[in-house]
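Let's look at chain A:
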Amino acid sequence: MSSNPYLFAAYAATWVIHIIYLATIRRRYARLKREIEELKK
Partner candidate 1 sequence: MSGAAEGQKGAKQGVARGITRATLLKDLRLEWRSKDAINSMLFFSLLVVVVFSFSFDPSAEESRQIAGGLIWVAFLFAAVVALNQTWARELRNQVLDAYRVSPAPPNSLFMAKVLGNFIFVAVLEALMTPLFIIFYRLRAIGPAWQLLLVAAFGTWALVVNGTFFAAMSIRTRSREIMLPLLLFPISIPAILAMVQATAGILTGEYSARFWIVLLATYDLVFTTGCLLLFETVLNAE
Partner candidate 2 sequence: MRRLFPILVIFTGVLLSYAMSIALLPVVHIGGITLIGAPTEQTMGSVQRIFYYHVPSAWTAFILFFINLGASVYYLIKRCATADIVALVTAEVGVVFCTVVLVTGPIWARPVWGIWWTWDMRLTSTLVLWLIYVSYLFLRKFSSSGQTPLLAAALAVLGALCVPFVYFSIWFFRTQHPQPVMGGGGSIDPRMLHVLLVNWLAFSCFAFLVCWSRFRLEKVQREVDEAHAMRSLLDDPSAAARSMR
């Protein structure tokens, strides 16, 4: 593995962006789930 900091930064940035987006999807799923529970009542 290269120790070049720029390479590492770019690598980290890529996955941070993807993970943030995936987290928003997850949050929306959770909210939706709550809403479905409410609807079932």
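Definition applied: contacts are C-beta pairs under 8 Å (C-beta built on N, C-alpha and C of every residue); 3 or more make two chains touch, one makes a residue touch a chain; residues count from 1.
Picked so that all candidates are chains of the complex that A comes from, given by their letters.
Everything quoted here is computed from the prediction, not taken from an experiment.
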- [ ] Identify which of the numbered candidates 1 or 2 touches chain A in this complex.
- [x] 2
TODO: Give every residue of chain A touching candidate 2 within the complex, in rising order.
DONE: 1-2, 4, 6-7, 9-11, 13-14, 17-18, 21-22, 25, 28-29, 32, 35-36, 39
